[in-house]
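Left out: one protein chain. Kept in place: all the others.
As written, the chain order gives the labels A and B, with residue 1 at the start of each chain.
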Amino acid sequence: MAVFTDTFQVKTKGFCDAVDITDKVQTSIDKSGINDGIALVFIAGSTAGITTIEYESGAISDLKRTIEELVPQNREYRHNLRWGDGNGFSHIRSAIIQTDLSVPFADRKLLLGTWQQIVLLDFDNRPRNRKVVVQVIGE
Amino acid sequence: MAVFTDTFQVKTKGFCDAVDITDKVQTSIDKSGINDGIALVFIAGSTAGITTIEYESGAISDLKRTIEELVPQNREYRHNLRWGDGNGFSHIRSAIIQTDLSVPFADRKLLLGTWQQIVLLDFDNRPRNRKVVVQVIGE
Partner (left out) sequence: MAVFTDTFQVKTKGFCDAVDITDKVQTSIDKSGINDGIALVFIAGSTAGITTIEYESGAISDLKRTIEELVPQNREYRHNLRWGDGNGFSHIRSAIIQTDLSVPFADRKLLLGTWQQIVLLDFDNRPRNRKVVVQVIGE
């Protein structure tokens, strides 16, 4: 039984940019030498999120539209009054979608569906260089 | 310390069908022989979700109404233009609700509330036979 803590960087454009990080998470498992367990994918930050979706341009576009409708960018947020950085909407989107995702793996392979990818969503209002943590635990 | 990978099948009707899978997850823990740890409940697919709710017909009906309001079925989705299978709404609902749920257990019992059940939500637009993975990890 072992724990392997891996991190990798992802450059994003912000504004709900969606980046497929499935291969990077699989690489973390490969590096860990662990055969079966849980890969916890976590982004240390309060303006991004992690989820799964079929990573094709139509579904990504649909997801962005829904998120914009549920938590619109252009309205007043009290967070903005405090800090003036204008990313109040980013914080709320992150709190709703959330920054953690746990995926099981067996025989060193992520147990995802055929059309299911792990996606980093960057809700911030500027390009970012994100650090993603993958905590691999198992045996 | 050990990892036990279990899977079970669930037949659903699609269209936000909600199935109580608490007993099946508890059975996975029973089979594992692990006393204390984490049960990661995961659905390998991009048109379903896992959450907890009090599994009674009123609350389930309320949840379905809210999901329909947040991500309506009958509107245009770009995903549909690509594939023509008409389940664009299913993908977005899955990305929002998400496909993973981690529940702690101790003394071989899930640490759920009295009125809290683990529920599979099938967002697809047709009946499905779903495979649920339970990754049990602990000692």
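The criterion applied here is as follows: a residue touches a chain if its C-beta (ideal position, glycine included) is under 8 Å from a C-beta of that chain, and two chains touch if they have at least 3 such contacts.
It should be emphasised that the depicted structure is a prediction, and the values quoted were computed from it without experimental measurement.
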Hidden-chain contact residue, picked from the options A:Thr27, A:Ser61, A:Asn80 or A:Asn125
A:Asn80
With the missing chain put back, one of A:Val10, A:Ile38 or A:Leu110 would touch it. Which one?
A:Ile38
Sites on chain B contacted by the missing partner chain, in the whole complex:
1, 36-38, 51-54, 56-59, 61-63, 66, 70, 97-98, 101-104, 106, 111-113, 115-116, 119, 137-139
Where the unshown chain meets chain A, residue by residue:
1-3, 5, 38, 40, 42-46, 70-71, 77-83, 88, 91-92, 94-96, 98-100, 102, 133, 135, 137
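We take it that only the chains that are shown with their structure count from here on.
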Need the CA-centroid distance for the pair chain A / chain B, whole Å please.
20
